[in-house]
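FYI, not all chains are in this one, though none of them got moved.
Labels for the chains are A, B, C and D, by order of writing; each one numbers its residues from 1.
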Amino acid sequence: MNHAPLAPACAALLRRDLTLAWRQRGDIALPVLYALIVSTLFPFALGPDLALLQRIAGGAVLVTVLLAMLLALDAMFRSDIEDGSLEQLMLSPQPLAPMLGMKILAHWLTTALPLIVIAPLLASLLHLPVAVMPVLLLALLLATPLISLLGAVLVALTAGSRRSGMLLALMLLPLCVPVVIFAAGALAAAQQGLPWIAPIAWLGAALALAVVLAPLACAAALRIALDS
Amino acid sequence: MAKWIPLWLHKLSSPPTFYAFAGKVRPWAIALALILGVIALYGALVLAPPDYQQGDDYRIIFIHVPSAWMSLFIYAVMGVSAFIALVWRIKLAEVVAMESAPIGAAFTFITLVTGSLWGERMWGTWWTWDARLTSELVLLFLYLGVIGLYHSFEDRRQGARAAAFLAIIGIINVPIVHFSVQWWNTLHQGSTVNLFGKSHIATDMLWPLLTMMVATKAYYVASLCGRVRTDLLALEGGKDWVRKIAAAEKSR
Amino acid sequence: MSGSFESFLAMGGYAAYVWPSYAVFLLVLLADWLAPAFRRRRILRELRGRMARQSARERGKDGAAPFPPAP
Amino acid sequence: MAVMTAAIPATPLLEARALCFHRQDEPVFGPLDFRLDAGELTLIEGDNGSGKTTLMRILTGLLHAEEGELLWRGEPLHRDRCVGDIVFLGHQLGLKSELTPRENLRVAIGLHGHREHTDIDAVLAQVGLAGYGDEPVRRLSAGQKKRAALARLLLIPATLWLLDEPYANLDRTGIELVNRLLAEHIARGGAALVTSHGAVGFHGGEPQRIRMHA
């Protein structure tokens, strides 16, 4: 008997999730398209007042991207639970936390990354000043993995329950608020030409912590949630 | 179960024993809460003089502050018993944690509403997104999340464990609520009551506040006893002692 | 007396803020106090239903009732 | 039992002592005692709803039974001790329907490790899926899906097979295939717990039986 070592197992899982995402690329594109729709509808809903749009652009892009991510979060483990793949994963001789870390990574790569890529487009649809763009991207690069990681823990907690949707949203809101506050703080500072390092540094610190702890918490939560 | 738990505690944590015990504690606790509550209300509304700056408006403090304290205190109790529940799988700890949540949510809600009413007068707006207010709102969401998670599982014990996990994660919010006025500059005012040092508040305003604090604690104990009893019935539905109660209730 | 009582009710002109606060406090706690009583009744009712269902199942098992002999 | 084990070892592979399971205080199955040794096949029998699937999920460690004891190689069954040595095939096959059987199997190998002297193509041919290796699982028929799931058993190293109704949806050759796979696994010194409603003729003698009563 030769049990599989960790690294190839991680690679196999990551590759599986990416392949699956590619096979169903229409569904990955969904958050991106929702974000696009929102950004397109805004000018229509608010009227084409340039100064107004510019004023809200940073915040609107931020909220839109995070919201689009939340959309996809719910599905993180759903199909794996439904077709029994998660059981098989939990029965494999691998530590669960790094495996879940891989799943979270795959999720971030397939939902957040495309959103970050089109964020400049969204921002320019709303006439965000070009100078603020790098700060927006930096904020997103830190905020989105944070949401993925924290969200995964909550999704895992609700995995075994049936009324998952509402609960998830309920529990996510408190998590999103601080993230949005810091990210929007950085944006606002940048837009006014003030230093914006401090809030970004806070986000970075939180991310570092989450990268270490979230997969462990996620594994624990999943064990609890599926024991029924 | 851990060996070091004293025998009487071990015995008490058996559901039927605790059911009986809580049934005895409850009337005493609620009586204490009512008596102290009436005294405190009298002191608050009648005896305490109007504030020289705020007029009678400040009387909201006698509701707002004890409720705010309770919202944090109950969360702490919930967090500790959630930890015990997860580590030692003690049924009673699960129940105490889960049944604390609705009471805590009630106090948090009261804090938010009274604070808003007060803020409408003092700050000219009933809501701003400052750190204390926001973190208190987050506290409410955490309570609701715990309640929702608990009830969304079919197996109650499993739900209790999942919700306990959430409660433990959320405990970082408690110091944030408390210290937010120091860490960030907020509209909300800082500490005025200091239990151990000198308080920046007149004595005839202080004693109703402290009496109300004790009254709310007593109320918490009373309410918790009632809720735990109810939840134990649901949890132990297969056991004989509960079935006897169910059958007896029907014949009534 | 009635005058002072009225002024007491008026709360120095802030009645609209003070009394709702106290009302919310009392009402919310009252609701919290009453909720378990209703839940208790529901739990016991459901438990009696479950007991009845169980005995129905037991009966079904003993009597080999599910499959009456084919005609 | 006509198998090739040397002698019945002192500590059985898996042993259940007075195992009970309750769901919300309703008993699902009563006290159950059995032991399973390496090189042994056990059939779990019982009517619909008697708790066979539930028992299997407990044995995998996915579900937790509060009453009774469950020993794995003499020690209380715990995920860390048994994981990787037990493989489970349930009503849900654990195949990703968008991936092909080949891709699904590759993931399984990555996670569980590779049994010596096996390769995906040979195994696919062995279970009768030659030519279907690159079709998405979604497009396979019910029986073909089951065969793809069976292929996983052959590729990964595991001592104990837990098979929940492995025969469902399979045709005659498929049933024969499962029997052959079981016989080989037993002969190799593995063990298997199988539930089934059909009358199935195992190779190599009459298996031990566990009867579940609802």
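Methods note: contacts are C-beta pairs under 8 Å (C-beta built on N, C-alpha and C of every residue); 3 or more make two chains touch, one makes a residue touch a chain.
Bear in mind the structure is a predicted one, so any value in this text is a computation, not a measurement.
J.: Each chain kind shows up once here, so list its copy number in the complete complex.
T.: A x2, B x1, C x1, D x2
Simple rule for what comes next: only the chains that are shown with their structure count from here on.
J.: A-B versus B-C: which interface comes out with more C-beta contact pairs?
T.: Output for the comparison: B-C.
J.: What is the distance, in whole Å, between the centres of chain A and chain B, each centre taken as the mean of its C-alpha atoms?
T.: The mean C-alpha positions of chain A and chain B differ by 33 Å.
J.: I'd like the Å distance between the centres of chain B and chain C, where a centre is the mean of that chain's Cα atoms.
T.: 19
J.: So the centre of each chain is just the mean of its C-alpha atoms; given that, what is the distance between chain A and chain C in Å?
T.: Chain A and chain C have C-alpha centres separated by 39 Å.
J.: At least two partner chains per residue is the criterion; list those residues in chain C.
T.: 50 - these are the residues of chain C that touch more than one other chain.
J.: Please list all residues of chain B that touch 2 or more other chains.
T.: Counting only residues that touch two or more other chains, chain B contributes 154-155, 237.
J.: Where on chain D does chain A make contact in their complex?
T.: 60-64, 83-88, 90, 92-99, 103, 106-116, 136, 157, 159
J.: Show which residues of chain B lie in contact with chain D when the two form their complex.
T.: For this pair, the touching residues of chain B are 154-156, 236-239.
J.: Spell out the part of chain A that touches chain B in their complex, as residue ranges.
T.: Residue list for chain A touching chain B: 153-154, 157-158, 160-164, 166-167, 170-171, 173-174, 177, 181, 217, 220-221, 224-225, 227-228.
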